[in-house]
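Just one protein chain is left out here, and the rest sit where they should.
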Amino acid sequence: MEHELVKEGDQVVFHREGWSRVFQIRKKRQVYLDKTKLDVDALIGQPYGSTFEVDRGKLVKVEAAAAKQLAIGETSSDPGMDNRNLLDLDSNQRMSKEDIMKMKDEGATGQKIIEELIENSETFKMKTEFSQAKYLKKKKKKHIPVFTVMRPTPRLVMDIFSKDPAKICYLRGDSLSQLLSYSNVMYGSRVGVVDTCQGLVLACLLQRIGDAGKIVQLIPNSTNAVCRQVMDYLGFPKFLDNVYSFPLDELSLLNDETHNLSPGSETCGNTETTSVCETSAAAEQLEETTSDTERSEGHGQGSLISNGNNGAATQNSEEAMDNTETLDSEMPGEIVDADKTDTEVKVGEKRLLGPNRERQRQQREERQREAGEIMKEKLDSLVLACKYNPTPILMQMLTFLHPSSSVVVYCQHLEPLVECYTRVKENHAGLQLKLSETWYREYQILPQRTHPKINMSGTGGYLFTFITSQRSSD
Amino acid sequence: MEHELVKEGDQVVFHREGWSRVFQIRKKRQVYLDKTKLDVDALIGQPYGSTFEVDRGKLVKVEAAAAKQLAIGETSSDPGMDNRNLLDLDSNQRMSKEDIMKMKDEGATGQKIIEELIENSETFKMKTEFSQAKYLKKKKKKHIPVFTVMRPTPRLVMDIFSKDPAKICYLRGDSLSQLLSYSNVMYGSRVGVVDTCQGLVLACLLQRIGDAGKIVQLIPNSTNAVCRQVMDYLGFPKFLDNVYSFPLDELSLLNDETHNLSPGSETCGNTETTSVCETSAAAEQLEETTSDTERSEGHGQGSLISNGNNGAATQNSEEAMDNTETLDSEMPGEIVDADKTDTEVKVGEKRLLGPNRERQRQQREERQREAGEIMKEKLDSLVLACKYNPTPILMQMLTFLHPSSSVVVYCQHLEPLVECYTRVKENHAGLQLKLSETWYREYQILPQRTHPKINMSGTGGYLFTFITSQRSSD
Amino acid sequence: MSFDSSKHIVDYGDTVLLYIGYDNMLPVVIEEGKTHQTKFGAVKHDELVGKQFGTRFQCPRGWIYILRPTPELWTLSLPHRTQILYTTDISMVVFQLDLKPGSIVAEAGTGSGSLSHAILRTIAPTGHLHTFEFHKERSEKARQEFHQHGHAECVTVTHRDVCGDGFQLDHIVDAVFLDLPKPWECITSAKKAIKKQGGRLCSFSPCIEQVQRTCEELSAQNFTDIVTMECLARHFNLQYAKLQNVSFEPNKTCLETKASEVETESEPPVKKSSVISSNKDKVGDSDVHQFTSAVPAINMPGHTGFLTFATLTYH
Partner (left out) sequence: MSFDSSKHIVDYGDTVLLYIGYDNMLPVVIEEGKTHQTKFGAVKHDELVGKQFGTRFQCPRGWIYILRPTPELWTLSLPHRTQILYTTDISMVVFQLDLKPGSIVAEAGTGSGSLSHAILRTIAPTGHLHTFEFHKERSEKARQEFHQHGHAECVTVTHRDVCGDGFQLDHIVDAVFLDLPKPWECITSAKKAIKKQGGRLCSFSPCIEQVQRTCEELSAQNFTDIVTMECLARHFNLQYAKLQNVSFEPNKTCLETKASEVETESEPPVKKSSVISSNKDKVGDSDVHQFTSAVPAINMPGHTGFLTFATLTYH
């Protein structure tokens, strides 16, 4: 078979530029996409890479040529640099919500609706290019649900979190790529990881060790649920033979061979835990800081940005769906099952396990003991990307690393990494200490209109990397 | 007269791209330019904007067309992107120092010498574009002393410090430009300033207040010499009617009308004080951090960067001149006078003032009293750009500012500005608090070879700006 | 003279800024008997007169502040007639054009006057700004605004398409600023406007293709020191950050925790977040690493335009 086809059980990314959602394909399952309830049955048997448009709840395959024309970015209008003939009018959008609904009912394409919206906006052409682009992007997401189905990859998974970076501790794709390189994790590596990024870092490392290595996920304690949602996205089962958990609060017991390790940790797959960074309460400050303040309030352009920043408030997906105004607020992978919701499935599984709880606990204990053994035999790499204070964890974990191992500490804040750096330096525990951030920028490459993109991310977090060293007794 | 001509007594900038030196033109004065002793008499009567080449100690005027051809940047070679036919040889520069001297003696132009050097370097073509550019720039500075004479401006003065930014607390041109804007200093403004940047900030503000405003330079105490060297560069006399000094250690006495202020402060013009930031001792760390580490050591390319960073060590210009290898190490404005050095002139002036010391002290007291009066009548703007801890100074000075005044605090480090921000916020002392840095990048615009420049400055310092506010009693 | 820093008391005819919040200011011209609506309620102009700039003013539903406009605050609050330049670029333009009191400047186009105000602050009172705008209504609005702001003497607003008709200035300016779709068409005219002894030029263009053509033309017309640059401001927000310290000793509150674990199992997992937060509540302040963090704003402008500067020596 030349082409890979979508089949039941697959995790599938619905992708368009800078935007992705992931769903597991099951028959009779319906998903919400931009508030439209969709039946995904139609995808089964279609080749990956196919493009679909949503037409009144149905998925309609779009041919390549048409897809190209619909793609976001290609339709970007005249940048409006020479707007000499515009008047400074106060009127706003002349299309009402009812007008739009009517067009939709009449079967107008999303593209057509957007053209009408622009046509009927007096303010659009007076906006800065920055805000025009923002407006277009927003409207396209709303009115042109066109997407390509892809196999999930870490790159595409990053898009899922692009509007809610707090969930993954503000880790940006370019920072993640550096993290993965400097971790030196490869097929067969033995890795320690602390991840409060929904399992994103864990899943990426897991992909790189293949079926030969071992990953010990360090968790605060065995009662703290740790979210590994991204493992699902990338198609890994929730529990894998080569992924272990070890509670940090039992780290001190590790060298005491006789001690009976306490019951193992619990990990959950799809459970939505509040793994946003603790500072997210202060995240509202983050909104108001671009110097290009848009003063025209006609189309609520600010909401796109603010949604991105206080997504933590829309944790509950029901809540988000009730809010009919917040079109971009649906959570990654939110699903409405035709028979029963995913949540219900999970509860059912849990109950099923109830009677076997003692056996399960024994299994956990055994797994944790094995994790302890792996650590005592020492690890090749250590990666921290979490909402916890990294310095104590890092210093505790150094004893479980071989010399010449690779260590990466990611943090949204620079300050904790300064402390890590200082401590490692003071303890002569590493070489090639690097404290860095990456500066990431995209370009618009269009004939006669080439320039760096007008929107940019101001931070993707900071990285501290080094190689462990040991003073040999010669 | 159509063209402004250079005349005796003028401060003149010798300028080429990214490089400037400033000298005062006096008959029979000789200056050192790239280790070549020069007679600048020839400049007198020439129009500003003229270009000269140094030919064995003589200044020879270059016609516009030739100047264009010689300009740095235009001669940049093939970027070496397609170097498929190069072999990996170990040999190095085949030209010896003697060969070069011989060419010079035979009257070869600098351009010719550089062509020979490239021709005879096996490694040049294998270097990265980054290091090729660095090499070319270095060699051009060394072998083609071509420059244009310009009237000094703050922009050109910035070039003078480009290789020794520690002297001006790492203030970069773009940061300075923001500082000047946010200070809102204009013709007639009353300004308080703390400047340990050789008088650079003071001089820029002075230019903007014109002949109508008043600047009070705040100094730690009346015995601490404060360097105002840049005032000379911009052609201001050392002592101006509208520039005052006030010692901060007498600030607490300001409200006590009856107190007799102690003897005034002393300011010096050309004196080289150690106004480098206190952290410059740690500046050696700054060298090794570009990720494009150049490993080829053939031409000592690293020295350009390291000179830039530990210029503090070459404070003494004699020392620098003894070091025949360090061709770029001469200090701004270093002068060898045919009759007597500038230093000697200063000593002479000082001695002359000796007998009049009591009168001078009275004058200082009077000036300081006036400065106190200006502050008590309140200032319109406050600018801090210094090596001192800014927070205490800022908080002390707030009482001497009108509400709705503009405040700018510059610092090489981010951390002290976080403290300033926090204190101002806690005290509800200001509005529009902004903590920022600017990111500055230049582009190479050449046919088929357009890209951002391969060298970039990683930091130009940080700015904290706000508008003062007052709680009115309504 | 609303922008004059020596002015401290609000008077009729002044342009003042009503400061509502960060980057949120309302420009108001004080007129007798007038009232202004803000989100905090009505503001009677008469009550503002006599107040000191920078003071707080009680509105029915909150405080506002009365600020004297500066070019930087004006840029944030001015009525947009076009895309405007912002302070980061403006600062570079004023600095790189070597402007100071007395400088003569030509600007095309006037646009919303964002840059003009910064230029005027710097060159006043002895300098002059010749500003050109091809859009008639905009040029008239700008003229009124400059007059209202006390700049009448220092500025000449001309309604003209400089690209077609040129500056028509004969070697009188120290600096030229171009914000035009095709700046390369105006280099000849700009050169003619610049003093014979020389001067500086700046061209602002969003796209690299415009920059390429402009640089080519500048070079052909013997401008030197042609430098193209970008300058972006990166703002930091202060956050009071809290990072949890994990324990490396077996948990003393083990029983308590297990209780909540049992509780969890009787509840749907979607509510598990509440377990986490109760864990959080248990955590004392000593278990949290707290610090003030300067965090870059997540969204920042990634590009406004390229600034190309060049020198024209005596010609």
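Chains here go by letter, A, B and C, matching the order in which they are written, and residues are numbered from 1 within each.
By definition in this document, a contact is a pair of C-beta atoms (placed from the backbone, for glycine too) under 8 Å apart; a residue touches a chain by one contact, two chains touch by 3 or more.
Computed from a predicted structure; not experimentally measured.
Participant: Name every displayed chain that the left-out chain is in contact with.
Facilitator: The chain that is not shown touches these displayed chains: A, B.
Participant: Where the complex has a chain not shown, which of A:Q24, A:Q132, A:N184 or A:Q412 is the residue touching it?
Facilitator: Of the candidates A:Q24, A:Q132, A:N184 or A:Q412, A:N184 is in touch with the missing chain.
Participant: List the chain A residues touching the unshown chain?
Facilitator: 2-4, 15, 17, 47-50, 64, 67-68, 71, 148, 153-155, 173-174, 176-178, 180-182, 184, 186-190, 207-208, 210, 380-381, 402-406, 414, 417-418, 421-422, 425, 431-443, 445, 447, 450, 467-472, 474
Participant: Extract the touching residues of chain B with respect to the undisplayed chain.
Facilitator: So the residues of chain B touching the unseen chain are 79-88, 126-130, 165, 170, 220-221, 223-225, 248-253, 262, 266, 268, 271-274, 277-279, 282-283, 285-286, 288-293, 295-296, 305, 308-309, 315, 343, 346-347, 350, 354, 387-390, 392-393, 396, 412-416, 441-442, 448-459.
In this section, only the chains that are shown with their structure count from here on.
Participant: For chain A and chain B, let me know how many angstrom lie between their CA-based centres, rounded off.
Facilitator: Distance between chain centres: 46 Å.
Participant: Which positions in chain A touch two or more other chains at once?
Facilitator: Not one residue of chain A touches more than one other chain, so the list is empty.
Participant: For chain C, give me the residues that contact two or more of the other chains.
Facilitator: In chain C, the residues touching two or more other chains are 22-23, 87-88, 208, 230, 232-235, 237-238, 294, 306.
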